[in-house]
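Please read the structure below before turning to the comments.
With one protein chain withheld, the remaining protein chains of the complex are depicted in position.
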Amino acid sequence: MKINLNELANRFDFDQIGDTNHEVDGVATLDKAQGNHISFLSNGKYSSLLKDTQAGIVIMSKDSHESYSGNKILADDPYVAFAKIASLFQNSSQSLTGVHHTAIIAESAQIAKNAVIGPYSIVGEDTVIKENTVLDAHVTVGDNCLLGSNCIIKPNVTISCDSHLGNRVIIHPGAVIGADGFGLARDVKGWIKVPQLGGVSIGDDCEIGANTTIDRGTLENTVLENDVRLDNQIQIAHNVHIGAHTVMAGCSAVAGSAKIGKNCLVGGGVGILGHLEVCDNVTLQSMALVTRSIKKAGSYSSVSPIQETKEWRKSAVRIKQLDKMARQLSKLEKNKSK
Amino acid sequence: MKINLNELANRFDFDQIGDTNHEVDGVATLDKAQGNHISFLSNGKYSSLLKDTQAGIVIMSKDSHESYSGNKILADDPYVAFAKIASLFQNSSQSLTGVHHTAIIAESAQIAKNAVIGPYSIVGEDTVIKENTVLDAHVTVGDNCLLGSNCIIKPNVTISCDSHLGNRVIIHPGAVIGADGFGLARDVKGWIKVPQLGGVSIGDDCEIGANTTIDRGTLENTVLENDVRLDNQIQIAHNVHIGAHTVMAGCSAVAGSAKIGKNCLVGGGVGILGHLEVCDNVTLQSMALVTRSIKKAGSYSSVSPIQETKEWRKSAVRIKQLDKMARQLSKLEKNKSK
Partner (left out) sequence: MKINLNELANRFDFDQIGDTNHEVDGVATLDKAQGNHISFLSNGKYSSLLKDTQAGIVIMSKDSHESYSGNKILADDPYVAFAKIASLFQNSSQSLTGVHHTAIIAESAQIAKNAVIGPYSIVGEDTVIKENTVLDAHVTVGDNCLLGSNCIIKPNVTISCDSHLGNRVIIHPGAVIGADGFGLARDVKGWIKVPQLGGVSIGDDCEIGANTTIDRGTLENTVLENDVRLDNQIQIAHNVHIGAHTVMAGCSAVAGSAKIGKNCLVGGGVGILGHLEVCDNVTLQSMALVTRSIKKAGSYSSVSPIQETKEWRKSAVRIKQLDKMARQLSKLEKNKSK
């Protein structure tokens, strides 16, 4: 696809400066871009690249574009502008159309006319799949599910029964939605499985990363509100509730019945213990372990700083002696003041 | 399914008080339950909900039921009782029966008459699948495997060759049993793969979570004894041995040849290094890293407490200075005593 500066600016209502007929057919970084590419500058750190860039068009901030004399699109937030423009150059890859002849669809399932069910995909009883939703290959959807419109479900995803997805939900390969929560009761002879009878409810515009798992609730639903974005390999346990616009980076895990607020930013590898609450607008730094409810917006951390192992060994030994040290110190202070 | 108080109590030999003919057809939490639901109180923290609950029947402890005058079932452990009763209301979802015409089963495989092999599932040579075991859709079982009776294998599970499962084993979607262990020898030019020739041996009544991985052994088997319960996204490396009734929460990982005792409770995100031993009855708190063998039953922890990031930064700097601080302190103490 070729598109010129003028068309780009008009489509998204951005300002433009330069040769309005200049055409681009792809996106690239400032240092790799050629004349047929559009590029962007959103981080001032890279502004020195402007000098030598060969990009045909550059998306940049309204505030600081004077130094660049090439073709440009001006936006309040160049990264948002880039996201919008780059989507035009995405390979739609819609070789998939209609219902593949190898798909297995239960009789009672309702598939919208222009939904796509890919090869070897399976749709269970009483499941409803709405307009323009695409199930790629090898997707398994259980009974009693609802998939809204314009969803994209990638290969090898499993959606177990009683899972409800809103509109425009994207689920990446290998993710598992609605597996049994981890519920066990200890009986005399061993563990008894607690039946998991709730479902999963995922709002509009959510994105679920590759190999991420979201368990069904025990009695009520596990809930993701609208516009929740989960990276890869995340574990969401039964009855967790995640507020709108919250973003979690890879390998984070939330234990059962924890409630996370809206607009939180959860770093990679973070753990949140069960039955806790994290309020709105909390940032959790990577690999933090949340062991108590957080009631005040802000940024939280818990991991020790990295050191060379030989230095770390000395610190590690002392961590165990910390209480003794503190008491010695306190004693010395008292003596001093005598 | 409808069932009345009398039938419920008799079926599991629980005590009952109230209208023996009262019927329920589902389970719900105390605050959501209606007259047609059975609910439960196992955590004293929620006892205030009894006052307003609309539940038709409540399962509660023998010791403290006087305050509630509704229909009730009395049990020594209300949570165990709930687990048993709730299983009656589980959607059996057995639309699956027999061997689906798209299943691919090797000639030498032995499938018990009433086992179920779902759509697009594959069973390898010389593999034996016993009575009532259900392979859901898209399950791949390699050669020389044994699956005991009454197992449930969910969609997209891979069971590689030489894996042996006991009876009543449940494996959730996306789990991988018997992939090669991570064995490498460093040769002059680079890494050489160490062949992984052992298998996986999983006892009776084990449950394996979604996207959990259990590697085959190098020469001998990786072993889970009976009634081991693994949550989602857990990694069990080659030649690990896990004792009976041990439970591991999501995202934990056990490195090669580690041996974990019986009745251990392993929190989420815990790491256990290779070749270590953890004795019976050990509790490992979430995200602990086990760097040495644990020879004494008890509870163990290792992660720093969470703090606001700006406070944490101050602590983090000091952690690196700890050894110096300790030596200063010790010097001051000596001076004092002079």
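Things worth noting here:
In order of appearance the chains are A and B, and numbering begins at 1 in each one.
Heads up, the rule we're going with is that a residue touches a chain if its C-beta (ideal position, glycine included) is under 8 Å from a C-beta of that chain, and two chains touch if they have at least 3 such contacts.
This is a predicted model, so every value here is computed, not measured.
Of the candidate positions A:49, A:185 or A:332, contact with the hidden chain is made by A:332. Contact with the undisplayed chain is limited, among A:236, A:249 or A:272, to A:249.
Considering the whole complex, the residue from A:6, A:286 or A:299 that touches the absent chain is A:286. Checked against the full complex, the one of B:13, B:52, B:66 or B:187 touching the unshown chain is B:187. Contact between subunit A and the unshown chain involves residues 26-29, 32, 77, 79-80, 82-84, 86-87, 89-91, 93, 95, 102, 119-120, 136-138, 154-156, 170, 172-174, 205, 207, 209-211, 226-227, 229, 231-233, 244-245, 247, 249-251, 268-269, 286-287, 303-310, 312-313, 316-317, 319-320, 322-323, 325-326, 329, 332-333, 336. In the full complex, subunit B makes contact with the omitted chain through residues 104, 106, 120, 122, 124-125, 138, 140, 142-143, 156, 158, 160-161, 174, 176, 179-180, 182-187, 190-195, 197, 211, 213, 215, 219-220, 233, 235, 237, 251, 253, 255, 269, 271, 273, 283, 285, 287-292, 298-305, 307, 311, 314-315, 317-319, 321-322, 325, 328-329, 332, 335.
Convention: only the chains that are shown with their structure count from here on.
Taking the mean of the C-alpha atoms as each chain's centre, subunit A and subunit B sit 25 Å apart.
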